[in-house]
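One structure is given below, encoded as C-alpha cells.
The complex appears here without one of its protein chains, the remainder shown in place.
Labels run A, B and C following the written order; every chain starts at residue 1.
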Amino acid sequence: MSFTPSVSQEKLVEYRRAFHQHAESGLSEFWTTAYLAKELAAAGFDVKVGHEIFDVSKRMGLPDEATQQARLEAALAQGADPEWIARMDGITGLVVDLRPDLPMHTVLRFDIDAVDVDESAANEHLPAREGFRSINNCECHACAHDGHATIGLGTALEMLRYKDQLKHNVRIIFEPAEEGSRGAAPMVSAGVVEGAKYFFAAHIGVNAQQDHALVCGTQGFLATTKFDVEFFGRASHSGADPHEGKNSLLAAASATLNMHAIPRHGRGNTRVTVGRVESGTGRNVIPSYAKLCCETRGESTEINEYMFEKAKLIVEHSAGMYEQDYKITVMGKSDTAVSDWPMIELVKKVSEDVPYFHRDLLVEMGQGFGSDDANAFIQAIQKQGGYGTYAQIGSYLPVGHHNQRFDFNEDLLQPAVELCCRMAMAMDALD
Amino acid sequence: MSFTPSVSQEKLVEYRRAFHQHAESGLSEFWTTAYLAKELAAAGFDVKVGHEIFDVSKRMGLPDEATQQARLEAALAQGADPEWIARMDGITGLVVDLRPDLPMHTVLRFDIDAVDVDESAANEHLPAREGFRSINNCECHACAHDGHATIGLGTALEMLRYKDQLKHNVRIIFEPAEEGSRGAAPMVSAGVVEGAKYFFAAHIGVNAQQDHALVCGTQGFLATTKFDVEFFGRASHSGADPHEGKNSLLAAASATLNMHAIPRHGRGNTRVTVGRVESGTGRNVIPSYAKLCCETRGESTEINEYMFEKAKLIVEHSAGMYEQDYKITVMGKSDTAVSDWPMIELVKKVSEDVPYFHRDLLVEMGQGFGSDDANAFIQAIQKQGGYGTYAQIGSYLPVGHHNQRFDFNEDLLQPAVELCCRMAMAMDALD
Amino acid sequence: MSFTPSVSQEKLVEYRRAFHQHAESGLSEFWTTAYLAKELAAAGFDVKVGHEIFDVSKRMGLPDEATQQARLEAALAQGADPEWIARMDGITGLVVDLRPDLPMHTVLRFDIDAVDVDESAANEHLPAREGFRSINNCECHACAHDGHATIGLGTALEMLRYKDQLKHNVRIIFEPAEEGSRGAAPMVSAGVVEGAKYFFAAHIGVNAQQDHALVCGTQGFLATTKFDVEFFGRASHSGADPHEGKNSLLAAASATLNMHAIPRHGRGNTRVTVGRVESGTGRNVIPSYAKLCCETRGESTEINEYMFEKAKLIVEHSAGMYEQDYKITVMGKSDTAVSDWPMIELVKKVSEDVPYFHRDLLVEMGQGFGSDDANAFIQAIQKQGGYGTYAQIGSYLPVGHHNQRFDFNEDLLQPAVELCCRMAMAMDALD
Partner (left out) sequence: MSFTPSVSQEKLVEYRRAFHQHAESGLSEFWTTAYLAKELAAAGFDVKVGHEIFDVSKRMGLPDEATQQARLEAALAQGADPEWIARMDGITGLVVDLRPDLPMHTVLRFDIDAVDVDESAANEHLPAREGFRSINNCECHACAHDGHATIGLGTALEMLRYKDQLKHNVRIIFEPAEEGSRGAAPMVSAGVVEGAKYFFAAHIGVNAQQDHALVCGTQGFLATTKFDVEFFGRASHSGADPHEGKNSLLAAASATLNMHAIPRHGRGNTRVTVGRVESGTGRNVIPSYAKLCCETRGESTEINEYMFEKAKLIVEHSAGMYEQDYKITVMGKSDTAVSDWPMIELVKKVSEDVPYFHRDLLVEMGQGFGSDDANAFIQAIQKQGGYGTYAQIGSYLPVGHHNQRFDFNEDLLQPAVELCCRMAMAMDALD
C-alpha cells in the first residue's frame, strides 16, 4: 500500500488547535461532536449520532441539568451547528462507516473529551502563547484527546480514497467521555461493535514519552470505579451551638484521609483518589453537606473491587461518626484488558512503512497506566472471538498527563493518521 | 416620655420581609443599603455612605471582584436605586444623625447583613410559605439582621418627632458585615463613634429565646479570628502519576481534622470551625489547590489567640506534609466586651414603660454566645470613657441561629422600636 | 481551741517523703495502705480495711491480675506489713473513726494514690535531688496525694488528743484511686459516709498556686467518664498480605484524631483525652489489637454525657471502618459538685486562727479544674441533707499537676494539719 497524504499537516494542526480551544468535558462534547459531524458529512459520510449509537440507560456520571444546559448554550454561542446539535438530542459522540454495505469487521476508536482542569495561561505553555488555550473554564485537553479527535478525522478523510478496495466495513468511532470511563459501555450496549473482529486504538504519550517512539500494544491497565459521595448533616451556629451541628465537612475530611489510607494490596497495584471536595457555606455555620468525587483503581478487576469495597466501608463509617446520611453514586466503571499479540505484530509490521517511527524506539508490549475506556470495546470484541490492540504514539511531553500545562508534539499528527490508515487496510485484509 | 407609634406594625413587617427577601452577604449589602438610604433620605435625613463612614484600608474579607460585581448587578436588577449605588462607591452600610448640629453623644447600632446559608424552601418555614424567602442563592437572613435593619429604620423614622427635644446628637449606624466581624473596625477607624459617650445595640434571640423576654446587657462573648487558608500544590494524573502530585486536598483534610483536634483550653471555652472547603477539579486529577474558610473563638482574647496560633501551626505543617505552598489571610477579627452596669440599669428602667416585655422574663446581665462585632464599637467608646450595652430581645425561635429554617416572631418589631427610642432619649438625658 | 502540734513538721516531711518514694497507682496502694494502717493501729485506732469499707461490685478500672500481683509483691518486697496486706484482701484504702461509739457526723477525706507518670530524675527536681524519687516505674506522686496522705495521717494522730471533747464521731477516710474517679463510689456504696452531716476535703495546689493562699470552697469541677477502648482486628504480613489484615492501629489512630475533634459544646467547657495507646507487635505485622485509655469531661453531667456519647459513636465507626470488633469498658465516672456556703464560711473562720494562711490570699469560692472524686462523697452527703466543702491549700508549684516534675512546698504540711483539726472540731460543734 502506498500512502500519499491528502490532508496536509497544516490542516491537521488547524483541526487540533480548534479542538483544543473548544475543550469540552465528558458527555458535554457538543461543539466537538457537531464540528466533526459537519466536516464528515460534508466529505460524504453518513454520520450516526444520538440514541442510535448510545444507550442512555447505561449512562453514568451525567453532569446535572443546569451544567449540561449551560454547556450546550456555550457550544451554540461558540458556533456549533444548531442542526447537528438538534439531531444529537443531548448525546455526544459519533460513528461513521466506510462501507456500511459490507459486514462489520474493523473498528478504529478515537476519544474526544477533555479533562476537568484549568488550562495554564503561562507564556511557557504553547497553547497559551499561540492563542489556542481552552476558552472553556476548567475544561482542558490535558490528555491529548484533541490530538486523537484530529487523527480520527484525518483518518476518516484519508480512508475515503481506499473505500473501494475494502473487503469489509471499517467503522470509525469517536467516543465521548473516555475520562471517567463513561462513554464505551453505553456505546457497546447500543451495539456499535457488534460483529466486529478487529479493533485498533492509540493514545499519544502514556509510556511512549519520546518523539518517534511507538508502543504496539498495552497491558497493565488498571480497572477502575468512579463514584461520588454525598454527606447530609445538620447546620448550626458555629459559636453558639457547635454541638447541635452534624458536621458534613468533618465527615468528608475523615473519609478522605482514611480512604487514602486503605491498605495496599499484596497482589498488585492500587489507586484511590478523592479528586474533588466541596463542603459548607459560611465560615460560621457548621457545614451540613459535602460532596466528594472519587475513584479507585486496581491492577485487576478483583483488586479494584477490593479498593471500592473498602472505600464504601470508610464512607459508611465516616457518615456514622458524624451522624450523617450519605449516598454513594457510581459514575463510571471500566475493567482492564490486554492487547492481543496478533494485533501487536500487525502494528509492528505496518509501522515499518511509516518512516516517522524509529525502529529502535519501538516496543511491542508496553505498560499502560491509569485506565482506558477502550478496554470496554476490546473486551466486547474479544468476547465475540475478535482481537484488539491499544497502541501508544510517542511524544516528548513537557509535563505529565492531566497537568494544566500538558502538551504534545504536533509533528506526530500526520504520521499517526498514516499509521491508522495502514492498520485499517491491514485489518481489513484479515479474515 | 409618651410614645405613640407613627410607623405601624404592618409597615414594619413589610420592611422586614423586604429585607429578608433581599438577603445579602457581608460587604455586599448593595440593595439593602440603597433601600435604607432612599427611605431615610426621603424622610429628611442627610444620609452618609461610602468612604466617609468606612475606612477601606481596614477592610478584611472582601469577596473577590467577580462576586462583588455579580452581586452589585443583581442588586440593580432587583431594583436598587442606581444613584445611591453610585454614591456608595462599592461600600455598604450607612449612618444617619438626628442632630448633626450638636456634639456626638449617643449611638445606636443595627446590623444589616445576611448569613451564607441556603434558605429552606420547606412549607413549614414561614418565609417560604408566605413567599418572602431569599431570592439570593446562599444568602439568607438566618440571624435576624433583617429584623435589626427594620428596627433601626423604624427607630430613625420615629425619632424624627423627638428631634427638637434632644440635647445632643443621636447617631444611628447601620453596620455592614457583622457576620465575619468585618464591619465595625473600618467604621471605628473612619471615626463614626468618635466623641460618643453612650452606646446601645440589641440582638433578637441569642439567649433570650422566649417571647416577651429581655436581656439588658451581655457578657461572655467570644473573641474571634476569621481567616482563609489556601494550599497550592501540583496536579498530576491520578492513575499514572499519583506520586508526582502534591495533593492539596489531602493537606486540607489533614488540616481540618487536626484543627478541630486542637486541645481544649483549661481557662475557658474555645471554638474552631472550618466552615467551608473547596478543592480539586476532576475526579482523576490530583488536586492542586484547596481553600478553607475558618474561624477560631475563645472566651478571652488570649484564649482566642491560643487557638489561632495553634491553627496556624497546623496549617503550616499540613502544608509541609504534602509539600504545599500556603497562605493564611485574616478576614475578620473581634474582641470580647462586657456591657456596663449603668447602661444595663438604664435598659431595665426604660423597658418598664414598654408593656410588651414581661418583668419576670427580664434578665439584667445575660450570657452572649458566639461573637458580635458590636464589641468593637463598645470597646472604642469604653476607651474614650463612655459606656455601652448589648441587649437581647426575646423571641421564640423554631430552630437555632444560622440554621436554614431560622425565623423569629415579628410581633417584637414595634416594641423593639419603642425600646430603642426610649433608650435614645434616656441616653440623651445623661451628661 | 488552742493548738500545739504534737507531730513535728520534721516527722510530717519524713512521712511525705516515704509516701512519695513509694508512689502507687490507684487500686494498687498496697504499701501505702499497709503503712498507714500500721501507724494508725499503733497509735490506738481500730483501723477498718477491706470489704467492710469498699464494695467491690461497684469497682471499675481494676488493673489486670498480673499487674496487681506484681504490685502486691513489690509492696511486700518494699517492706509492707504482710499481716495488714492479708487483712486488706486485695483492697486498698482505709478508714478510722475517732469516736465509733458516737453517731456518724463529720467526715474528713484524704486521697492516697499516685499518677501513672514516670517521675523526673533531673537534678532540678527536688525529690530526685534529695533521694526520695519514686522507686516504682511509671507511678509518681505528681498530684500531691503524698501530701494529702501525710496531712490525713497527721490529722488523725493530732486528733487523738481532742477525742474526749467530741460530741459526735469524726471519721477519717483515706481514699484509694481518686485518679480515675474509681475510689469514692465503692466506698459510698459500702456505706462509709452513711449518716454523715459534714464533709471536708482539701487539695494542695489546684488554683491556689501561691504559698500561704487558701481557697475555702470549690465550684466548676468537671463531670467525667473514664473508659478503655479495645479494637480486635486481624494480623497479616505487612509486605505480602497487607490487604488481608484488619488494622487495629489505623482504627486507633482514626478514633484518636476524631475523638479529639468532637465539636465543642455551646453550653460549657468540655475535654477529651486519649491518654494512652498501645497497639501492634512487630514492625512488619499488620496490628491486630489496640488499646486506648480515654476520658471525657464536661462542665455539667449533661455536657460530659454529650462528649461520651459522641466518643462512643466515633469508636464504633472507627471499628467499622477497619472491620474491627471492639469493646468499650467504663473504668471510672464522677459527677460535678459545688461546695456549700455554710462550710465555706466555716473554713474561712477557722483559718483565721492558722497564721500560715494570709488573709489577703484567701478566696471564698474558688474555681476547680479537672475533676475530683470527692464529689461523690459530697453529693452523697448533700443528698442526706448534709453539707460539704472542698478547699485548696496554696503552694507555689514549679510545674503543673501531672507533670513529671510536679512538686509542692512542704512548709504547708503542719499548717494544713492544724486547719484540718480545727475544721474537725468546728464541724463537730455543729448540730
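The definition used in the following text is that contacts are C-beta pairs under 8 Å (C-beta built on N, C-alpha and C of every residue); 3 or more make two chains touch, one makes a residue touch a chain.
Quick caveat: nothing in here was measured; it's all calculated off a predicted structure.
Student: Would you indicate which residue among C:Arg109, C:His168, C:Lys333 or C:His401 is in contact with the undisplayed chain?
Tutor: In the complete complex, the chain left out is touched by residue C:His401.
Student: Touching the absent chain in the whole complex: find that residue among C:Cys293, C:Met343, C:Ala376 or C:Ile393.
Tutor: Within the whole complex, the residue contacting the unshown chain is C:Cys293.
Student: Out of C:Lys38, C:Lys58 or C:His237, point to the residue that touches the absent chain in the complete complex.
Tutor: Of the listed residues, the one touching the omitted chain is C:His237.
Student: Out of B:Phe132, B:Phe227, B:Tyr306 or B:Phe406, which is the one that touches the chain we can't see?
Tutor: Considering the complete complex, B:Tyr306 is the one touching the chain left out.
Student: Using the document's contact rule, name the residues of chain B that touch the chain not shown here.
Tutor: Looking at chain B, the ones touching the missing chain are residues 237, 239-245, 247, 250, 254, 257-258, 261, 263-267, 286, 306, 313-314, 316-318, 320-321, 323.
Student: Could you please point out the chain A residues that touch the chain left off the display?
Tutor: Contact residues on chain A toward the absent chain are 257-258, 260-261, 263-264, 266, 268-272, 369.
Student: For the chain that got dropped from the picture, name the residues of chain C it touches.
Tutor: 115-118, 138, 142-143, 179-180, 206, 222, 224, 226, 234-242, 244, 249-250, 252-254, 256-257, 260, 271, 273-288, 293-295, 297, 331, 369-371, 400-404
Keep this in mind: only the chains that are shown with their structure count from here on.
Student: State the chain with the largest centre-to-centre distance from chain C, centres being mean CA positions.
Tutor: When every chain centre is compared against chain C, the largest gap points to A.
Student: Between chain A and chain C, what is the separation of their C-alpha centroids in Å?
Tutor: 66
Student: Quick check: what residues of chain B touch more than one other chain, meaning two or more?
Tutor: 257, 260, 271, 369
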